[in-house]
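Coming up: chain A.
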Amino acid sequence: MVDVKLWAGLVPLADNQQTVTVEAGTVRELLRQLGDRYPGLREPIKNEVAVVMDGTIYRNDWSVELPENAEVFLIRRLAGG
Partner candidate 1 sequence: MVSVPVSTTINSDEVEFLCRADESLLDVLRNRLGLMGAKEGCGTGDCGACSVIMDGRIVCSCLVLGAEAEGRTIETIEGMADGNELHPLQKKFIEHAALQCGICTPGFLMAAKALLDANPDPTEEEIRFWLAGNLCRCTGYDKIVRAVADAAQEMRGKRA
Partner candidate 2 sequence: MNFDPTYRSQKFRSVGTRPRRPDGIDKVTGRARYGADFNMPGQLVGRILRSPHAHARIVRIDTARAEAVKGVKAIVTASDLPDLTNGNQSLFNILDNCMARSKVLYDGHAVAAVAAIDANAAKQALKLIEVEYEVLPHVVDVDAAMLPDAPLIDKTLFTGGVEPTPETPSNVALRSEFGHGDIESGFAQADIVVERSYRTEQTHQGYIEPHACVASCNSDGTAELWVCTQGHFVFRQTCADLLGLDVSKLRVTSSEIGGGFGGKTHVWVEPVALALSRKAGRPVKLVMSREEVFRASGPTSATSIDVKIGARKDGTITAAAANLRYTNGPYADIWAELGAMTSFACYDLENVKTVGFEVLVNRPKVAAYRAPSAPMAAFAVESTIDELAQELGMDPVEFRIQNAASEGTKSSYGPVYGPIGIGPTLEAAQSHPHVKAPLGPNQGRGMACGFWFNFGGQTCTDLNVNVDGTVTLAVGTVDVGGSRASLSLIAAEELGIAYEDVKAVVADTATLGYNDMTDGSRGTFSSSMATISAARNAIGVMRHRAALQWDIPVEDVTWEDGNAKASGEKYGNLSPLSIKEIAAASGNTGGPIAGHSEMVADGAGVSFATHICDVEVDPETGSTRIVRYTVIQDAGKAVHPAYVEGQYQGGAAQGIGWALNEEYIYGEDGRLQNPGFLDYRIPVCSDLPMIDTQILEIPNPNHPYGVRGVGETSIVPPLAAIANAISNAVGIRMTHIPMSPPRILAALNRERNQ
């Protein structure tokens, strides 16, 4: 089980939940489950999110495995200079 914390902009799309608990082994599974549970999240998940796992930001690698009790945050995909 992993607790996923959502950035404020996503909260209204997820029944106002700030934290959502899902059973997932990888980032991909996690995102799929979030999208299944809250269809409003599907669109932002496509190209607006990055996943922070235990402090490291992942923007693309959805195959990353989620360790037990990992701290997982969805943040916005950022621009760089």
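Rule of thumb we're sticking to: a contact is a pair of C-beta atoms (placed from the backbone, for glycine too) under 8 Å apart; a residue touches a chain by one contact, two chains touch by 3 or more; residues count from 1.
The candidate set was assembled so that all candidates are chains of the complex that A comes from, given by their letters.
None of these values were measured; they are calculated from a predicted model.
K.L.:
For chain A, which of 1 or 2 is the touching one in this complex?
P.N.:
The candidate that touches chain A in this complex is 2.
K.L.:
Provide the residue numbers of chain A that touch candidate 2 in the complex, in ascending order.
P.N.:
Residues 5, 7-9, 12, 50, 52, 54-61, 64, 71, 73, 75-76, 78-81.
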